[in-house]
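There's a structure below that I have some questions on.
Missing here is one protein chain; the remaining ones are kept as they sit in the complex.
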Amino acid sequence: MKRSLLSQKKEILDRLRAAVVAGDENLVREIVKEAIEKDVEPLEAIESGLIPAIREVGEKFEKMELFLTDMMMAAEAMKAGMNLLLPKIPKEKIPRRGTVVAGTVKGDIHEIGKNVLAALLVAGGFDVHDLGSDVPASQFVKKAEEVGADIIAASALMTTTLPGQKDILDYLKAVAKRSEHLVLVGGGPTTAEWAEEIGADGYGETAMDGVKIALRKMEEKAKMSAL
Amino acid sequence: MITYLDVLKQIHLGPICSEKDFDLKIFAPELQKVLKEHEIRFDPRNPISNDDGLADDVWKAAMDFYCDVGTYCLDTERIVKFDENDIALTLKTAPSEFTFGEGKQRKTLTQRKPEDRTPPWCFLGAGGAAVSSEENLLSLVEGYAAIPVIDSLTSPALTAVDGVRIAGGSPMEIYGAIRAVGLARQALLRGGKPGLPIMNCISTASSAIATIAASQPQFGLRPSDGWLCGTIAEMKVDYGVLSKGAYLLSWGANVGSETAPVLGGYAGGPEGTALVNTAYSILGTVIQKASYQLSFPMHFRFGCNTDRNTIWTISLSSQAITRNSTLPLFMLGYLASGPMTEMVLYETAAWVIAATASGAHIEAEGVCKATHIDHFTPIEPAFAAEVAYAAAGIKRSFANELVNTLLSKYEEKIKNPPVGMKYQECCNLKTGKPSEDYIRLYSRVKRELEDLGLQFKY
Partner (left out) sequence: MRSSLDVSKRALTGQICSERDFDQKIFALRLAEALKKCDIRYDSEVLIPEDDGMADDLFRAAMGFYASVGTYCLDTERIIRFDESEIKEGLRVAPSEAVFGEGLDAGVFRPRRPESKEFPWCFIGAGGAPVSSEEVFLSLMQGYGMIALADAITTPELTQIDGVPIRVNTPLEIYGAIRNAVLARDALRSIGRPGLPIMNALATAASDTALIAALHPLYGLRPSDGYFVATMAELKTNFELMNKASVLTALGARIGTLAGCVMGGYCGGPEGTALTVAAHHAHGTLVNQATYHLNHPAHMRYVANSSPELLWIISMYAQAISRNTHLLSLSLNYTCAGPGTDMALYEIAAQVITAVVSGVSIEAVGLAKAVHIDHLSPIEPKFAAEVAHAAVGMKRTDANEIVKNLVKRYVDTIANPPIGKKYQALFDMKTGRPSKECLESYGRVKKELEDLGLTFEW
């Protein structure tokens, strides 16, 4: 009996992972509902179902075995599952690496790089609020305040929109909130020198670099809090 | 002296401030403080003030106010401020004489003073109001060109191209603007005034891209025309406004700073609106590098500026600006009523007399609040010009009497004004001639004004 319950659970989780990898939002919702009915622990469904699936997608994307559309669809499918499961988990037990507000800066409407980053951050376990493109500095900060973001991730794809990244730092200083949010920058013309010049907390040459830096910064932050 | 590049630097360096904070914590309190300090008071019995001291007080108050408040940039959420001495120097050294038009229609614009005998510059036409068809635009502009004393044209705006509505920022707006420019130029040629400047470039274009696109010389506009660049209420600019300026000033175009403080809005009542209207002429010079200031304070509720309170604002701010600077100033009238009504002629006479006696030039005019498509004809601006010529040189005290009499004839109807008729209903589209009824109406009102003591020059 026990074995059959265990194998039933394993089978559900396998299907859930497959549905996320396939980017099938509807199927993910169906399976999650089934998992809930069959008493699969919501936290387990996330940690053994959704998260490994999105990680797998992220790794395949890195190797170019899957591409952007696949990754975005997988991220949406995962979100759909999370939206059903999260309300069933006590807040303190929710596995979260951190909260990120992401967007492309004002005047810039390029989104692909930012979309990749957002999807990879989701895959990395972050709660991501994507503001889209052409986002003024004040909006980044307001959203970060609203959701208690750990990180503001600002993308710029043109030399002439780079200053928009500096604007966010200026704005944070003006409202005395600079120490409350980490600011990571990235996108085509962004360089490490530029990031240093404007006082950003980190810079990612590629979207994957961005995720690694976000993870490292969150670890550093956790260590600082522990001290 | 403050350069345009200085302005463009400051929009990225000035103090950060949310729009809400600018409006409520900076603009409004400072305005109240300055009005109190300078004891500026509205007198409803005298819509045209005769008090030079009051006018000068308004100017001083406006300078204090502008130096403290600055200009707000919506896109960068920062305030642009300059040192008072730099502002004063920029005003002092601002050019005061500008040439518009070509050939026989070439003329120099300079400032007038209150009670000036020199007739105002007559910048006549639609006030940027919208027409329903290209045929109407052509006919109207030819009609305007026929006005004997017209110095420059304010062209109507198109609303659609080939049946597709124009939307701001879209390619349709570009097509519309290019087409409207071409049509206006063509109509002026047909009307026998090929050199007449168009001074409200470009009425069909609100966005920077459409303005810039349709300004390319290949489409018909010339350096001897004039471009209106609006600010945003109150005391605000954005990238769009400044981009138009950057383009136009780069090749030496004449920019008109277009401002419309709202009586009953952030500017408060008549006193505040008069002060803000005056401060706008400083903003227009310092920030926009304008050749001419064009103002149309508007009543929040009525949507026009021919009510008693707003006429007082027009008159007092005109006196303040023209007594204390060298800036050429236009007032633009917006009337509540429409064509083929006696009210439209009374309103026209009232605001034109007020503006002329107070030192302004005139842009005439926005009929029927410029919101009803096709509700305007060449008769109204033609009448405005005749009144302006008649009012040049009259004393402010006499102007005050005239305006009070005129107000008594229409101010009760401002809340529910008659919209009158469409252009094609009271004028002949092909010949441009008004109907017999309209001619009779116009002649009767003109006689009434003569009976009140206004002496028409023609």
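Labels for the chains are A and B, by order of writing; each one numbers its residues from 1.
Throughout what follows, a contact is a pair of C-beta atoms (placed from the backbone, for glycine too) under 8 Å apart; a residue touches a chain by one contact, two chains touch by 3 or more.
Because the structure is a prediction, the values reported are computed rather than measured.
Residue in contact with the omitted chain (choice from B:80, B:126, B:212 or B:228): B:212.
Those residues of subunit A that touch the chain absent from the view are 61, 64, 67-69, 72-73, 107-110, 112, 116, 158-164, 188-189, 191, 206, 208. Touching the omitted chain from subunit B are residues 5, 8-9, 12, 75, 161-162, 164, 167, 169-172, 174-175, 178, 208-210, 212-213, 215-219, 239, 242-243, 245-247, 250-251.
Keep in mind that, in the parts below, only the chains that are shown with their structure count from here on.
Measuring from the averaged C-alpha position of subunit A to that of subunit B gives a distance of 52 Å. Here subunit B touches subunit A in the complex through residues 12, 16, 18, 75-77, going by the rule given at the top.
Of all the residues in subunit A, the ones that touch subunit B in their complex are 106, 136-138, 163, 167, 170-171, 174-175.
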